[in-house]
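Removed: one protein chain of the complex. Kept in place: all other protein chains.
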Amino acid sequence: MNYNLSRIFPPITTPFTDEEVDLNKLINNVKKYEPRNLSGYVLFGSNGESAFLTRDEKLQIISAVREQTKKILIAGTGSDSIRDTISLTNIAAEKGANYALIITPSFFKSEMKHHTFLNYYNRVAESVMIPVIIYNVPKFTNVNIETETIIELSKHPNIVGLKESTENTSRISEIASNTPESFKVFVGTASVLFPGLISGADGGILALANIAPDECLQIYLNYIAGKNKEALELQNRMIPVNRAITTKFGVPGLKAAMDLMGYDGDNPRLPLEPLNEAQIIELKSVLRKAYLIE
Amino acid sequence: MNYNLSRIFPPITTPFTDEEVDLNKLINNVKKYEPRNLSGYVLFGSNGESAFLTRDEKLQIISAVREQTKKILIAGTGSDSIRDTISLTNIAAEKGANYALIITPSFFKSEMKHHTFLNYYNRVAESVMIPVIIYNVPKFTNVNIETETIIELSKHPNIVGLKESTENTSRISEIASNTPESFKVFVGTASVLFPGLISGADGGILALANIAPDECLQIYLNYIAGKNKEALELQNRMIPVNRAITTKFGVPGLKAAMDLMGYDGDNPRLPLEPLNEAQIIELKSVLRKAYLIE
Amino acid sequence: MNYNLSRIFPPITTPFTDEEVDLNKLINNVKKYEPRNLSGYVLFGSNGESAFLTRDEKLQIISAVREQTKKILIAGTGSDSIRDTISLTNIAAEKGANYALIITPSFFKSEMKHHTFLNYYNRVAESVMIPVIIYNVPKFTNVNIETETIIELSKHPNIVGLKESTENTSRISEIASNTPESFKVFVGTASVLFPGLISGADGGILALANIAPDECLQIYLNYIAGKNKEALELQNRMIPVNRAITTKFGVPGLKAAMDLMGYDGDNPRLPLEPLNEAQIIELKSVLRKAYLIE
Partner (left out) sequence: MNYNLSRIFPPITTPFTDEEVDLNKLINNVKKYEPRNLSGYVLFGSNGESAFLTRDEKLQIISAVREQTKKILIAGTGSDSIRDTISLTNIAAEKGANYALIITPSFFKSEMKHHTFLNYYNRVAESVMIPVIIYNVPKFTNVNIETETIIELSKHPNIVGLKESTENTSRISEIASNTPESFKVFVGTASVLFPGLISGADGGILALANIAPDECLQIYLNYIAGKNKEALELQNRMIPVNRAITTKFGVPGLKAAMDLMGYDGDNPRLPLEPLNEAQIIELKSVLRKAYLIE
């Protein structure tokens, strides 16, 4: 395989039928993504409802997707427990994952400081068979890993990237300019994809790529081609859509948008609930204004 | 067994030797607690570093403690995943746990509202073999379950209590006065044990009870005896100690204090680090001022 | 005058007619409060919409109320500016204010630490003609003054009290037991009046006392008489009302409740807006359940 850890990755959602993981629907989605020029897939990231999946379900997802693609698979295998993280990462690697996306530990929030993060990531990185991508997502963890900590961690040969899911492009600038070329920085939300790329990011891992992969790729390609004006215009068109499927309506909104766009979104797993009718109407309006649906 | 789900429970810590759970040390601690009039133990709660333990380690802890005591065992079996929560709770019950302490789900913070919590707790409660105690601890989850949600959940026959780990005694007042007598409310931090009891709480699940079980019990007994002045004086003496082992120094501080008090605290598990020398000196000073050590 | 800085104070609201301070309505309210056994009034505290008042309006309010009462007047004269605070406090004193309620400075939040607060309060206290009461209200300031800072400030002869507007009774315990008898601690929200008093507070400065002064006083008197059960019952009856007029509906809700209770609440000042019809219906329901209206 010709690894190319850059460009655009969708953190794919997990379809459920009657509360069970529906691998057929998941595969259907992957089949629709495959012809696109996406670099690969993130499996059971936040948007994959990793928090609600069992270990076995996660492993089944890797196997199922691996059969469908030769692209890069990044698995969300991190948790507060170093042991569980190492164990899940290594079995995920056996099942076909190429990289591990490891969320910052966060339970003891006030203790999550520079040294704690060094302890955690270095220990994990030295014990797993596939390279580690750090995942910073304060909106879910209420913890923010400092840029200097990431810069120090980037020296570890098995820590190869960052998904930065804040909208703070200053962090991307600073990290991208102070880490090795081999350390890949991913914009973690489509609302700052273009300014993130121009600030030094290598690509994006974007919920929006689940419903608008072509638009995400086009922003990237415009940026690469130096077409900043076109990139910005498309970026601006996507911002309200991205907000609708993330901060505004969350995973239920993302899944509803997938349904509207011809993918298999389906319901979120309990305890989450699907959007109600009024929310779907609002969502449709947002998609329509962005010319994603008619 | 004669269950009495009230009074004082320590959420016992988990000793580690070379990063491995040390059941012998854990049993040593339990043996020191057994002669006290504690009602039982909380196993792998937050202070038990549940976040860092594997499923197997948790089950070993239940078995080991169950052999030492006929008192009530409350196991911290909750996670965001309803499936994992049900599965772990039921196997914990088989190993000897009497109650399940189920932390609020919290990953998708902005979605954690009234209906989501009803979905979660009702689904869990109807599927587990032992009664459920709700665990509200915003300092770790950044989520706060509303009093009205708890009051509604208290109607479920298998939801029997609450550990309230804020210092807001208004919540305790309101919940205790609007739930059945059989629904037990536990003060979750010793800093408000006395005002919590006088506001209607039935007991306390208190990190402080790991190092000062007799003092915690004495506050409770003073309250029961109507000796409010004595209860308040002892409460006030304990407040700085409680702060030192919780908000100030966290689990590493609690474990260091256990060492100083003759228990087996030992180091926290990675990524946490033990206190440094200066911190231990400060901790000693706090314990000394409270007459807990000389 | 026989000062008695304890018991219950309402932080009275400021009525507006066509966006102008309506002193007649304000005086009407005071006349209704005067026969009650309230110890005095807080003028232009948070609930008095101090944030929206000009300096001249504040001084007019003092003069108007001073003419109606011989009770204690506490004026909310604090701001981030030490100069403005001193200047307003001293002219307020000339107009008849007996104490100054000085909110924690808060603009530069990350700088508001132990030494900064010492700088601020000591400088103010040494420069004003009336005694200072510290006002801690994190829900408005997003700043929390540490208990140890308050304890140190309590040594200043002109710093004589604290309004603690969190619901954390542990802070009240710790402060009341570590400050001189002459330093008065006021519970700042009625939701924890009883546990606050039993934790060592001397009285309450309570938004609720604007609409239910007798109930607030009765909780206090029950506590003094050792009737804890009666105090708790009344406390519990008041908690939903207190929430409705504070966290739920804010000052607009407090003013609407005053209207419903026979006082002159009237509209809040712009940019705030009065409650809408649906909110008023909900508010009525809350007052009715607490037997405050029929």
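For clarity, chains are labelled A, B and C in written order, and residue numbers in each chain start from 1.
By our rule, contacts are C-beta pairs under 8 Å (C-beta built on N, C-alpha and C of every residue); 3 or more make two chains touch, one makes a residue touch a chain.
Remember, predicted model here, so these are calculated numbers, not experimental data.
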item	value
Visible contact partners (per top-of-document touch definition) of the missing chain	A, C
Which residue of C:P105, C:G196, C:P213 or C:P240 touches the chain not shown here	C:P105
Residue of A:P195, A:P213 or A:G253 touching the missing chain in the full complex	A:P195
Option from C:Y41, C:F117 or C:Y223 whose C-beta touches the chain left out	C:F117
Among C:D18, C:E273 or C:E294, the residue in touch with the chain that has been omitted	C:E273
Options C:T13, C:N29 or C:S46, residue touching the unrepresented chain	C:S46
Chain A residues that touch the omitted chain in the full complex	167-171, 173-174, 177-178, 189, 191-192, 194-196, 198-200, 228, 232-233, 235-236, 239-240
Residues of chain C (touch criterion as defined above) contacting the omitted chain	46, 51-54, 79-84, 87, 105, 107-111, 115-117, 119-120, 123, 139-140, 142, 247, 250-252, 269-273
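One rule holds for everything that comes next: only the chains that are shown with their structure count from here on.
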item	value
Separation of mean Cα positions, chain C and chain A [Å, integer]	48
Whole-Å separation of chain centres (CA-atom averages), chain A against chain B	35
Numbers and ranges of chain A residues touching at least 2 other chains	none
